[in-house]
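I'd like to ask you about the structure that follows.
As you look at this complex, bear in mind that one protein chain is not there, while each of the others sits in place.
Every chain is named by a letter (A, B and C) in the order it is written, and numbering of its residues begins at 1.
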């Protein structure tokens, strides 16, 4: 019995909800993994903040063009139909609501959709990048995350304790235990691991899980 | 003795003050004539609102490409080094202060630099085009105009009676009788026709002409 | 993902009564004549779409393109900077008869309001029109000792634009100065419909030369050898 999904499995689950023809921005790091699990037959067009639409996989080692990188500064390639544009146009795509999906990591998500994912508080060098823009504008703002912190504390909470990235911006959370939509400032449970009861899930969630419609089994292949 | 300059002569005079390498927007109609009198050896780059830098003369009849027009919808040609851009970038050039000179016509110019050149008041179809943008941003906003209306009324006035195009925006006025800078909300006389006294000029001017420095003779060849 | 429409008729089939329609072009340069005329034909056959708000720099010339929309009686409101042309009768008669609404917007403000809509900027400040009739009723603010007018974004339900090349993913290039407002309108409309002189496979346009990225384009129809408004005008054509 699966007790929790691996990061790859969370990424796989999030990838299944990306529709054919979607324009998608994947945050730096963990969210980049979602691209690996695009279902066959779907065409997904990836946007990167630094000004590329429709980039592809990493080039072979030694084949990099360092003017052809993604927001994480990793070398990428181009798909047929790619385009380049400057940063203001790139964020016009973001802020203007032209992306279908943005997928981000999180430190905390609050039940009203508040997201904290850029700062763990004072003491380090603050760095925000494009996250505060990405949480506004995409039609679906999705978070992929472990359900709890390494210490076992809930990451889905009533109110974020860390500095916010955006207010009321998250639409769906894909966790290691569940899929949860945020509707009218409530966590609405859509899917959970089949071996887990709602009560068990509630016990590791920092705000009320609302049941509104069927709760499906969260079944993900080994990936 | 010249009693007043022709339109071509006013345009000639204005053209002499356009420096080598200047980026210039010439308003539709009379101001377009200024391009004819560019002094030899100077390179002037013309901007048109609809998205061309460095356009050239009209093509021969029958050679027009109607996707290659200026703001007056007249067919033009391109100089080497021309570029195309969309309307927001075109007006970024205007509003952002990147043009060296804009030359416009006028119904009235007030001593504080107010310009009225877009509407003769109610009763007709109002049309403003790019004039309200052009009066902001160019380093020099110049007006070329007859010194008086067809009825002999002053066009240089204390306060405009017609709807304004812009507030305090005009820097220099080239008229059929004089060259006048606007400095600290006053008309400062720089040049006048040699056959005319300051008093005679004042009599056809609707606000005080200030003398601040030498007043040169306005001498223009037959053109 | 398939953005290709089978015909200009299909491409404009779902434009509805009361829609706000941006139409690319500056005078005849970039005017999507075939898309506009397909809309006029649809109205003649079905009585719809009507009560349109049309956004364009101008307000039609002669009896074709936007002027044909006006003569057909499909337009309730024009948003433009310069409702004059060599033959502005279509608009002028409606306007002077009080049968059409006009929102007059300075050209640079029009371009920037459309871009702002596309870029998710609900409002911005411009020096243009400060102290004039056009600014009446708009918020004013002072920055660094100078006065500016607050302007709002300008969105549309549909944009009709004309491109030179389109690839199958919707990436566009434009011919000469035909681009003018079109790249901005493509950003600002819920649905952007493009007539392209040639449709090519994805990958055939150099990514560095793309002017409008495909993300801003929903529907493409190939119109080879498109009509040019200025040529039609000179030939006295009536749509």
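One rule holds in what follows: a contact is a pair of C-beta atoms (placed from the backbone, for glycine too) under 8 Å apart; a residue touches a chain by one contact, two chains touch by 3 or more.
Remember, predicted model here, so these are calculated numbers, not experimental data.
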item: Among shown chains, those touching the left-out chain; value: A, B, C
item: Touch with the omitted chain, as defined above, among A:4, A:136 or A:186; value: A:136
item: Sole contact to the chain not displayed, among C:63, C:119, C:135 or C:220; value: C:119
item: From A:5, A:52, A:196 or A:209, residue that would touch the chain that is not displayed; value: A:52
item: Where the missing chain touches subunit B, by residue; value: 20-21, 23, 43, 45, 47, 52-54, 78-85, 88-89, 91-99, 136-137
item: Absent-chain interface as seen on subunit C, which is shown; value: 112, 116, 119-127, 141, 143-144, 146, 148, 152, 173-176, 207-209, 211
item: Where the missing chain touches subunit A, by residue; value: 48-52, 64-69, 73, 84-88, 90-91, 94-95, 114, 119, 125-133, 136-137, 163-167
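Here, only the chains that are shown with their structure count from here on.
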item: Averaged-CA centre spacing for the pair subunit B and subunit A, given as whole angstrom; value: 55
item: Geometric centre distance via CA averages, subunit C-subunit B, whole Å; value: 30
item: Centre-to-centre distance between subunit C and subunit A (centres being mean Cα positions), rounded to whole Å; value: 36
item: Two or more partner chains touched - positions in subunit C; value: 115
item: In subunit B, residues with contacts to at least two other chains; value: none
